[in-house]
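Working notes for the structure below.
Only one protein chain is missing; all other protein chains are in place.
Let's look at chain A:
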């Protein structure tokens, strides 16, 4: 990802969900996006994740101007370059962990054999190789979120977008998940994480703060290491 410059207006006179925001996320960064609800951080995320289009400004992802892409091309970008992690996991309830992880590869057009192999590898990377054939209901919240992270990683994206990934988890499990994010970040994956909890944001290397649709703060910090928690898990 080279640079990201964008601004956004929502309607002519209504609330500016995002008002001329300019920011750049560099490759390999771990960025936390903070702000109270209604601050525009979710809108920012949706634009970053190519789920939404800006009605003003420009967004370049990996050197590609995203604004001009067709809806199919955007789907391909989401599929190959971006991995999503949600607050509520969003796993398909009737599918096993493995089939859930395989889903992005289905849309990437991979064959069954390759999908199975890569899904197993991704589950191993989040420490769930022995839970591959469990359904989400048979897994704990933390385990479900790990499955979701494995799903986000399986197509080898350059950017991992996490929207309140610890919002539905207790604090011990949250720490656990954050340690996993840090480890992934050290392995070279760019992470943008939306949260309203300062405790969570502490684990990132940079914090972007939003208020009333504007970017009001951008500062780097030394991330608090969550590795000790990971060792426990």
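Keep this in mind: a contact is a pair of C-beta atoms (placed from the backbone, for glycine too) under 8 Å apart; a residue touches a chain by one contact, two chains touch by 3 or more; residues count from 1.
Basically, contacts and distances are computed from a predicted model.
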| item | value |
| --- | --- |
| Omitted chain, identified by the protein name its UniProt record gives, among "3-oxoacid CoA-transferase subunit A", "Putative ABC transport system ATP-binding protein", "FtsX-like permease family protein" or "Energy-coupling factor transporter transmembrane protein EcfT" | "FtsX-like permease family protein" |
| Given A:37, A:71 or A:137, the one touching the chain that is not displayed | A:71 |
| Residue of A:41, A:118 or A:151 in touch with the missing chain, whole complex considered | A:151 |
| Interface with the unshown chain - residue positions in chain A | 46, 49, 51-52, 71-72, 75-76, 78-80, 84, 86, 90, 92, 94-95, 103-104, 106-109, 151-152, 155 |
